[in-house]
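Presented below is the structure to which this report refers.
Note that this complex is displayed minus one protein chain, with the remaining chains in position.
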Amino acid sequence: MSTAEANGREITLGQAVREALAEEMRRDPTVFIMGEDVAEAGTPFKVLSGLVEEFGPRRVIDTPISEAGFTGICVGAAITGMRPVIDIMFGDFITLTMDQMVNQASKTHYMSGGKLKVPLVLRTTLGATRRSGAQHSQSLHAWLSHIPGLKVVLPSTPYDAKGLLKTAIRDDNPVAFFEDKMMFQTKGPVPEEDYTIPFGVADVKRSGQDITLVATSSMVYVALDAADLLATENISAEVVDPRTTFPLDKQTLIDSAKKTSRVIVIDEGYQRYGVTGEIAAVIADGAFYYLDAPVKRIGAMDVPVPFSPVLEDLTVPTAESVAAVAKSLCTGN
Amino acid sequence: MSTAEANGREITLGQAVREALAEEMRRDPTVFIMGEDVAEAGTPFKVLSGLVEEFGPRRVIDTPISEAGFTGICVGAAITGMRPVIDIMFGDFITLTMDQMVNQASKTHYMSGGKLKVPLVLRTTLGATRRSGAQHSQSLHAWLSHIPGLKVVLPSTPYDAKGLLKTAIRDDNPVAFFEDKMMFQTKGPVPEEDYTIPFGVADVKRSGQDITLVATSSMVYVALDAADLLATENISAEVVDPRTTFPLDKQTLIDSAKKTSRVIVIDEGYQRYGVTGEIAAVIADGAFYYLDAPVKRIGAMDVPVPFSPVLEDLTVPTAESVAAVAKSLCTGN
Amino acid sequence: MNQTKSLPLKPLDPAELSSIDQDHWLRMYGGMVKIRKFEEQVNQLYTGAKMPGLAHLYIGQEAVAVGICEALRTDDYITSTHRGHGHCLAKGASVDLMFAELLGKEAGYCRGKGGSMHIADQERGNLGANAIVGGSAGIATGAALSSQMRGTDQVAVCFFGEGALGQGFLYEAMNMASLWKLPVIYLCESNQYNEYTHCSETTAGEVRARPEAFGIAFEEVDGQDVRAVHLTAKRVVERTRRGEGPSFVLCHCYRFRGHHVGDINRSFYRSKQEEEEWKERDPIKLLTEWLVSEGLPDSDVLGRIDQQVQAEIDAGAEFALQAPFPDAGEVDQHVYC
Partner (left out) sequence: MNQTKSLPLKPLDPAELSSIDQDHWLRMYGGMVKIRKFEEQVNQLYTGAKMPGLAHLYIGQEAVAVGICEALRTDDYITSTHRGHGHCLAKGASVDLMFAELLGKEAGYCRGKGGSMHIADQERGNLGANAIVGGSAGIATGAALSSQMRGTDQVAVCFFGEGALGQGFLYEAMNMASLWKLPVIYLCESNQYNEYTHCSETTAGEVRARPEAFGIAFEEVDGQDVRAVHLTAKRVVERTRRGEGPSFVLCHCYRFRGHHVGDINRSFYRSKQEEEEWKERDPIKLLTEWLVSEGLPDSDVLGRIDQQVQAEIDAGAEFALQAPFPDAGEVDQHVYC
């Protein structure tokens, strides 16, 4: 299955997420959704609109404002035969769920010697530039990527979102699924038919020869736009989307680096001690003898996300900033 | 001030921490300690023994088992003129404090446009091999290193612990201070006199020519032992301790890498998306044209920490594993 | 049905009432009108695409912020919420610097870095709005601990919506406040809704029983009536300042507008009729009627206040619109001290 088979059918990323949830809930009666304002409201982003009408309030469950509490409840439900999909409205609020996700969900299978399993999905958002301020704009996926026992998914297209979310729901491990809140209206081809996308398989969103742009989530579009800018300067950029930070498709990243010999890693999380560091280190090691230039990283600026639009826009990677770095790498100045 | 001036005086890391706290509490009446079993019990590690006797229960405050709650209370006290030192017994429990540390403490100064400040220190532990199981053995310092607005300290010697803790307490920003629970009995020279150690200054614990071993916290001893092993094979290893992961002394790390042209980064946190990735990426970039081999990383194995001693010991870096990697880098096979 | 009808609210004590002179009530009238007009202006700025982000209007709840803050000293502390404009104004913030912050201008209280959900006004003890529901319970409680440790008699008021009752963090803070007899007041504005979900679907048992379970004194008041709020506030604040420990005040109120400006079609979670019934108890209307019935010095004193406030609002908004954005160089300033 591929976007080709969509034959013209285009939906938004938000719709793709909703379709994945609806189809999996029809397939499997143990799948349910829990979170704040997920039922009649369909979340503030309206991503879940219509689900409570089809599946009822026993499977699309509104909660009190208790992120830790309902995440913990979903861990217990998952251990005992259900497949919860947790909705954490803003990624910033996963701070409240860390004990349950990290000390409980991620370790239960291992600590029990393989007896217990925790098949849950935690869906949340990332991404800035929504003018939401420092507590509603973070991209904290690096934290969960750091934790053994968790899998972490960062879809960049409607097609990937639907296929990866289905895989996440069918996975027997706890999975964190991050959606860029600015991408819910992004449209793309999605087939009617049921399909899944395996974890740990990077996707080359654009192939090129001179430089590799590794980009996650909405940064894929930044990278694609940068590639367009570079093309006008006769620089051919390859854009690779890991799609899952764990499992990480190291081979595809390293192979692309070996081919182009130059790499920039772009992610919207804070740059330091984040996703760009890991991926850059993996590539710098795996492609060491092929690299013509140091692997560069462009993450979010290491500052709390400012409210003022003129400042907020300076904190995120842009096509221009990426193209500028790429150009200096390729032209060696 | 340096270890030289200790003229023979040796104390344990635990004592160094206690001395730093006692001296700062004498110096500054706004400094107080809050945590579980910190008063009469002096914590399960006995690090704080005697402090409540000197400073009384109003400044060494036992709390309920409410890590989030008392961390939040300390944020409020810090904003309004006090200098709290929070005690989180096991580093694994910082999961419970993440909203207060990350959404509140780290952002308050910035969000208020520089008006409010949060001079607090969160002291906690890291390190495995204590047979404490998956929820009492983690080293989660990478998480806080990822967050703008926080500073993160990882002392490796009694001398560093005392000087860095004093700096942390006098710092006007929120600081996370990680002590390896296996190092409290480690002895080292510490002067009587008051001294502080600035943040962001790496310390070369052993100088060498052939390879740089960047190591944090107790991994410094692993690196030093590895250096001894390597010396027997005529490989001269330099051991560099960043001491603070933020601010990070990139220059010293890069200069050492340029000198030796080979680097291994050793840290006890989970390897993936952790401290080793960031430091390796910084060095691979900054010393790119000087490196004879890829920068290697040795973190904790990416598994929940197992209880069984025979398994737990396999999950942490050892002098042997470090020496083996170093040897292959230096001999090129 | 009009939910306030079913509330167990005590009639006001005439003696207490008359202990406060008319000027003070007029001050509170002005304070409520200022919040109302400020928010109307915010609504315009927002719908006019002049204000970025989200705008959670306080309209309808003015009596709570004003009734409480009028019982506080400038050096007393408050912590606020995502719906914080009213608290900020009632604690004495100036309109122009607030508008500037809401528009992300450098002249704003936080140099434009905080925005609507993070305004702080240290000089007047406002430790900041907070966009984490319940997130400021620790800050307020810690400010109270600090006041106790420093030996001042400052009181801290923690404003939060009833949605914060879902956060366990609040109970951790209340437990310690009670154990340590801290001078903190937990001020719960129960406007009936957590975003789009009615609080009855998110709150088991009796709200009053929660603070009481932690040994915290409980008071309940009609949050639409500034007189009731203020008389209760005076009593509670005095008690707290005397060192008698924490209190919890439940104010029954209602937000007249959407959860945020964009929340227009509300029929899926509440009825027009319910909204109308609550609007009959508009806090400004209630105070006006009472003041008039009590007799005013001259007939258009209220009108003059309205005009003064309107002028202040217009000037403040104009100031903010004209004010410059921060320089690019500001972006990485103030990350660290």
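Order of writing sets the labels: A, B and C. Residues in every chain begin at 1.
Simple rule for what comes next: a residue touches a chain if its C-beta (ideal position, glycine included) is under 8 Å from a C-beta of that chain, and two chains touch if they have at least 3 such contacts.
All values derive from a computational prediction rather than experimental measurement.
Among the chains present in the display, which ones are touched by the chain that isn't there?
The undisplayed chain, in the complete complex, is in contact with A, B, C.
Just to verify: which one of A:Thr12, A:Thr157, A:Asn173 or A:Thr260 makes contact with the chain not shown?
The one listed residue touching the chain not shown is A:Asn173.
Please identify which residue in B:Phe32, B:Phe55 or B:Phe93 touches the non-displayed chain.
Final answer for the missing-chain contact: B:Phe93.
Can you list, in ascending order, the chain C residues touching the missing chain?
Interface with the chain not displayed, on the chain C side: 166-172, 174-176, 178-179, 201-206, 209-210, 212-216.
Kindly note down the residues of chain A that lie in touch with the hidden chain.
Chain A touches the missing chain through residues 32, 58, 63-64, 66, 68-82, 99-100, 103-104, 108-117, 119, 148-149, 151, 171-173.
Just the residue numbers, please: which parts of chain B touch the chain that's not shown?
Against the missing chain, chain B presents residues 36-37, 40-41, 44, 62-66, 68-69, 92-93, 130-136, 301-304, 306-311, 314-315.
In this text, only the chains that are shown with their structure count from here on.
Determine, using the mean of C-alpha atoms as each chain's centre, which chain is farthest from chain B.
So the chain farthest away from chain B turns out to be C.
Centroid of chain A to centroid of chain C, CA atoms only: how many Å?
The separation of the two C-alpha centroids amounts to 37 Å.
Could you grab the centroid distance between chain B and chain C? Build each centroid from C-alpha atoms only and quote it in angstrom.
Centre separation, chain B to chain C: 42 Å.
If I count partner chains per residue in chain C, which residues reach a count of at least 2?
110-114, 118, 130, 132, 135, 168, 335
Touching two or more other chains, which residues of chain A qualify?
Those would be 92-93, 133-135, 302-304, 306.
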